[in-house]
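Of the protein chains in this complex, one is absent; all others appear in place.
Showing chain A:
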């Protein structure tokens, strides 16, 4: 298995899936090298879960080829199942069992050597901070605990390829970051391949080596986070004014990139560096313009999305100056 580093861990060619006459996936090509993290990014209903279900042998494609860990998904589903671990969008734990029992169930079904089962369960409980809750029924767990248990159950079989469908949706910022650390650890320590789906652009940016943007059943872009950002060009600064008068005045004075007459907002070209900000503020002062709000927008995946699909998705465009430092995620 380890010799196959050149072979893609996940490959899809011209995959199509329709429900009735609703085409959900239309000619998807994917190629995920072993040992990397791949993010499938898309808004609600774009087909992310459908893609994961196809790859994890739950449903069959109408056309195209899918290979996972060197096996054809349609012809050798059991070989694929032996290589993968799936954490679906919705919790896949047995709510009537305790956390420990759930993990033990997985250890039994993965037919770990008998002596190792208890140890494996204990290790995972420890690693996922579930020791205290181990004896409680999963039905009493919080959303974050369920998510951790879910992922822990996926790891029992030591899968080589892991599919994570929206692993952090619904988690608070701290739990989200914990989940990110776990995902990074899996790739760094165990060299697994991960395909994750997300609606959060910063999550894909944080975790993925490569990103594919899925929109209305088609991949509209694929590349590294940097490549995608480069497609969009420089950043801009958004200014919001209190009233029509200030707005019109400013629109005449500044080099406006785009304007929104209803919201009294103007966008001007520029990066978030101190020098150009100071220059801008000076000009606003000289013209005696009272700005209600100023937001600096460095290019991120939102722009990618906007540029590719014409639709903004997810978090609102840009971050306000005051909070942009606090919102910065720790560097990788």
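Throughout what follows, a residue touches a chain if its C-beta (ideal position, glycine included) is under 8 Å from a C-beta of that chain, and two chains touch if they have at least 3 such contacts; residues count from 1.
The rule we apply is simple: contacts and distances are computed from a predicted model.
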From the list "Nitrogenase", "Anaerobic sulfite reductase subunit C", "Transport permease protein" or "Energy-conserving hydrogenase (Ferredoxin), subunit C", give the UniProt name belonging to the chain omitted from this structure.
"Transport permease protein"
Of A:59, A:131 or A:242, which residue touches the hidden chain?
A:59
In the whole complex, not just what's shown, which of A:40, A:84 or A:266 touches the removed chain?
A:84
Where A:105, A:269 or A:289 are the choices, the one touching the absent chain is A:105
Using the touch definition from the top, which of A:157, A:246 or A:270 touches the missing chain?
A:157
Where the unshown chain meets chain A, residue by residue:
56-60, 78-79, 81-82, 84, 86, 88, 90-97, 101-102, 105, 108-111, 137, 153, 157
